[in-house]
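Down below is the structure, laid out as C-alpha cells.
Here the complex is missing one protein chain, while the rest keep their positions.
By letter and in written order, the chains are A, B and C; residue numbering begins at 1 in each of them.
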Amino acid sequence: MAQLTLVQALNEALRHELREDPRTLVFGEDVGRLGGVFRVTDGLQEEFGERRVFDTPLAESAIVGSAIGLALAGWRPVCEIQFDGFSYPALDQVITNLAKYRGRTRGRAALPVTIRIPSGGGIGGPEHHGESPETYYAHTAGLKVVAPSGPAEGYQLLRAAIRDPDPVIFLEPKSRYWTKEEVDAAAAGRLGQARIVREGTHATLIAWGAMTARCLQAAEAAAEDGVELEVVDCRSLVPLDVDTLSASVRKTGRAVVVHEAPLTAGFGAEISARLMETIFRDLKAPVLRVTGYDIPYPAAAVEAAYLPDLDRILTAVQKVLDY
Amino acid sequence: MAQLTLVQALNEALRHELREDPRTLVFGEDVGRLGGVFRVTDGLQEEFGERRVFDTPLAESAIVGSAIGLALAGWRPVCEIQFDGFSYPALDQVITNLAKYRGRTRGRAALPVTIRIPSGGGIGGPEHHGESPETYYAHTAGLKVVAPSGPAEGYQLLRAAIRDPDPVIFLEPKSRYWTKEEVDAAAAGRLGQARIVREGTHATLIAWGAMTARCLQAAEAAAEDGVELEVVDCRSLVPLDVDTLSASVRKTGRAVVVHEAPLTAGFGAEISARLMETIFRDLKAPVLRVTGYDIPYPAAAVEAAYLPDLDRILTAVQKVLDY
Amino acid sequence: MPSLRPDQLKELYRLMAFTRRVDQEAVALQRQGELTAFPPLTGQEAAQVGSAYALQRQDFAFPSYREMGVAIVRGVDLVEYLRAYRGDWNGGLYDLYAHNFGPIASSVGSHALHAVGWAMGAALDGGGKAAIVYFGEGATSEGDVHEAMNFAGIFRAPVVFFVQNNQWAISVPVARQTAAPIHRKAEAYGFPGLRIDGNDVLAVHAATAEALERARAGGGPTLIEALTYRLGAHSTADDPTRYRQAAEVEPWRAQDPLLRLAAQIDDEDFTRQVVEEVEERVRDLRTRLLSAPRAEPEEMFEFVYAEPPATLAAQREELRQWHS
Partner (left out) sequence: MPSLRPDQLKELYRLMAFTRRVDQEAVALQRQGELTAFPPLTGQEAAQVGSAYALQRQDFAFPSYREMGVAIVRGVDLVEYLRAYRGDWNGGLYDLYAHNFGPIASSVGSHALHAVGWAMGAALDGGGKAAIVYFGEGATSEGDVHEAMNFAGIFRAPVVFFVQNNQWAISVPVARQTAAPIHRKAEAYGFPGLRIDGNDVLAVHAATAEALERARAGGGPTLIEALTYRLGAHSTADDPTRYRQAAEVEPWRAQDPLLRLAAQIDDEDFTRQVVEEVEERVRDLRTRLLSAPRAEPEEMFEFVYAEPPATLAAQREELRQWHS
C-alpha cells in the first residue's frame, strides 16, 4: 500500500504487467526515452529495454495498426496515444480492424491490445488536448472502453485491461493525473463493474473518469443542505454495468448523468436510455444530463465554463428533486 | 415532376447545383469517368468537365482534407466517400478539421463542404459495405448530419446540404437507391425539420434513412390489427427537430426508435434521452429502441437477422402498448 | 537464387491453372446467384502464385480481397475462402494460423500495418520469418500504406510489400494514383524497391524469394512492384467497358501469364492433362461449396468478444427467440 498519484499508479501497473508477462510491450510517441509527456511510462525503458518499451514514429494509425500485427504474432501490446485529440487518425484502424478482427477470424485471432489515451479537459491545454472521445469507442462493437476515475481505480483497471483478451480503450482522466490516493498493488481489478462511490438516498449521480470526483464534490455540497446523493462511478462504459446503475436509481428514483463530452449522442444518452428501458416505473423524474456543450472543446480560458461544474450539477439535481 | 429512383434524384440534385453555382465541385473515387459505383454522378463529368467533376486517388482522408482546402479557396466541394466503412480513414479530417474550422477561424472560414456517403446495409454487400456511421458524426459538434429516406427527400435535402454554409455529412441509404418516387425538382428542402410520414394515435415510430420505409411497412401491418402508428422521419439528425418528435410522442404517449446501427451509443439513445427530458410526464411507456446488435455489421447471409425487421419493430410496439 | 526445377515449373503451372479456373468458376457462381460478389484476378496469376510460392511455412501472408491465388498456394481450403464471397462470413472461414494466411481484407491498405506489426513481432522473436503483404497500386495512395512502409523502414521489419500494379483501381488508372513510379516509393523509406514483370512467374518468384530471404536474414523490407493487368472486371458488380477500351486490354491478353508459362514448359500433354485435373477439382469444389451449411444468424454473436458482455448476451438471446 502506498500513496500514489494516478500517473504513478499507472506506471506501477505497467511495470507490474511488463514484469509478469514477457510478451507485454509498451510503445507510442515519446514513451521510451522521455517516459511519456505525462511520465506515465517513466523508467520503463530503462528497466525493460528498448525491445519491449520503445518510441515509434509520429503516426497514430501505425501505432494501432502495428499493435494489431504484433498481437497477431503473439505479443500483448500496450500502446499510448499522446492525447485524446490525436486518437482520431487511428480511428479507422480501431473501427475497421481492432474491433472486428476477432470476429473476422472466428475467434482465432484475439487481440489483447490496450490503447491508453490521456483524455478529457481541465488542464488548460491547447486545441485537441481536452477532448473526451468515449462515444466513438463505446459505439464501436468489439471494443471494451474503460475510464478510471483515480489512482486506485487506474491501477487495478489498467492491469485488468492489459490482461483482458479483448481490445481495450483505456481513457485516462488527465486532470486527475496528479491526485494522490492509497493504492493497493495486490488488488486485482475486473472490467465491467460499476462502483458506488458514495451512498445516498435522494438521487443518483452517474459519472466516470474525472467527473466522478466532481460528482463527489457536488454530493458533499448537497449533503450540507441535507440532500444525500448517491454517486456511481461507471468505471467501464463497455461493458456497462447496467445492474448497478439501475439498482441505484431504482432506490433513489432520480438520476443525473455527468460527462465532459458534448451532449448530443454523448454516452450519457445511452445511460439515460438504458435507465428508462430498465426501470421506467421507478423513475420519479426524467434522467437529466449535465455535459459539455455541443461545440468543439474550447480554449483554456473558458474551459471551466464548458465543463460541468458544481452549480450545473446541483441545479440538475434540484430539477430532478423538484420534479 | 418525374418518377425517379433515389440514385436519379441525387444525380439531378447534383446536376442542378453544379449548374446553378459554378463554384460547386464534385469529386471522389470513381465519380468521374465511371459516374460512381452506384451511378449517382453518372454523366456529370461529361456535362461539367474534368475540372469540376473529377476522380481522386484512393485516399479518403485526402478527399476530405483537400475539400477543406478547396473550400478555403472559395469553392463548394461535394465529395463522395464510396461506402460507409471507408469513411473512417477520413474521420480525423472530419473531427479535427472539418467540424472545427469555422470556430477556429472565428467564423471567417465557413466550410460549405458536403460529404456524401452511401450508407447502411441490406444489399448483401461484403465487409465494411453495410455500416451506419451516423453516431460518429452526430456526436461531432460543428457538423450537420442528414439522412434522407427516399428519392424526394434525397433530392431536396441534397440540394439544401450543398447550399448550406456548414459542413454536412449526407448519409444516403443505399438499400433505397433503386426505389422510385415522384420527385418535384422545384421543391426546395430545408435542413433540420423532421417529417410526419404517417399520422397515427397509438404510438410513434421514429426513424431515418432506410428504416423510415420499414417503419411505414410496420405501421401498415399494425393498421391491419387496428393499431394506428405515427411514423416520423427525422431527415436530419443534427440539427434534430426535437419539437416535431416530442409533439408526436406527446400525442401518442409512446415511442419506438428504429435504426440500423448498433444499439450502444447509437443515435436512438439520444432521441430516447431527449424525449425523456422534454416530455417525461407524457410518456405512457419507456421509449424503446429497435436497432442493430452490438456487433460488427455481419455477413450478407445473416444481415436480414441483424437489421430491424417488422417482427422486431411490432414486438417493441406491442411492448409499449402493453406497458 | 537457384532457378526452379522443371517439376517446380509444372507445379507453378498447375497452381496458376487451377487459380484461373476457380476464378472463372467463382464469376459463374456469382452470375448464378451463389456468390454475392467476387473480385476476379484473371491475368494476375503469375504475380500471386509466383510470389506466394516463394513463401516458407513460417512466413505469413496478408492478402487483400483479390488474392485467391495466394490462398491456393498457401493451401487454404477454397470452400472456406469462397464462403466469404458467398456472404457467409466476413474475412473467410479458414483458420489464419493453419496456413499463415490472414483474413480477406476489404478495406484498402489498412492491412499493410498488420503485416508490419506481425513482422516486428517476428523479429522480436528472433527472426527467420518474413511477412508478405499484398495490395494494389491504388492502395499506395492511402496514408496507412505510407505509415506501414515508414514503420517497416525504421524498425527494419522483415516484410515484403508486394504491389500488384494491375493498372486500375476500379475505374481509376494508375496515372491518377501517383505521379511517380510505384517502385520508386521505397526510396522514401530507405529500403530497396524494384519493378518486375508481374506476368513472368519466374521473375516474380525469383524477386520475391530474394526479398523474403533478405527479410528473414534481418536485412529489412522490400517493395516489389509487379506490373500486371486485371483482365476482368474489378468485381462482378463492375462493368469495365464504362472506363476502358478493348484496345487497351488486347495487348495484355497476349501477355497472359498462363500462356507464357505454358510456352516455357512447352509440353502439350502436360497442359492438357492439367486442364482435366483442374476441371475435376473445380467440380469437387463447386459441390462442396454449394453443399456447405449456410451461416446461422446466431453465429454472428459468437466471436465478437472472448466473453459477450451482458447486453450482447441478451441480444443473442432475443435473436435466438426470434429464430426458434
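Basically, a contact is a pair of C-beta atoms (placed from the backbone, for glycine too) under 8 Å apart; a residue touches a chain by one contact, two chains touch by 3 or more.
Quantities reported herein were computed from a predicted structural model and do not represent experimental measurements.
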{"item": "Visible chains in contact with the missing one", "value": "A, B, C"}
{"item": "Identified contact with the non-displayed chain, of B:Leu72, B:Ala223, B:Ala247 or B:Leu310", "value": "B:Leu72"}
{"item": "Residue of C:Arg31, C:Arg184, C:Arg294 or C:His323 in touch with the missing chain, whole complex considered", "value": "C:Arg184"}
{"item": "Which residue of A:Phe86, A:Tyr101 or A:Tyr137 touches the chain not shown here", "value": "A:Phe86"}
{"item": "Residues of chain C (touch criterion as defined above) contacting the omitted chain", "value": "141-144, 146-147, 150, 153-154, 156, 176-180, 184-185, 187-191"}
{"item": "Positions on chain B where the hidden chain makes contact", "value": "25, 51, 56-57, 59, 61-62, 64-75, 92-93, 96-97, 100-110, 141-142, 144, 164-166, 192, 238-240, 242-243"}
{"item": "Missing-partner contacts on chain A, residue numbers", "value": "29-30, 32-35, 37, 55-59, 61-62, 85-86, 89, 124-129, 263-264, 293-296, 298-302, 305-306, 311-312"}
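Operating definition for what follows: only the chains that are shown with their structure count from here on.
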{"item": "Averaged-CA centre spacing for the pair chain C and chain A, given as whole angstrom", "value": "39"}
{"item": "Whole-Å separation of chain centres (CA-atom averages), chain B against chain C", "value": "35"}
{"item": "Rounded Å distance, chain A centre to chain B centre (Cα mean)", "value": "30"}
{"item": "In chain A, residues with contacts to at least two other chains", "value": "92, 96, 100, 103-104, 141-142, 238, 240"}
{"item": "Per-residue multi-chain contacts in chain C, two or more chains", "value": "89-91, 107, 110, 143-144, 304, 309, 311-312"}
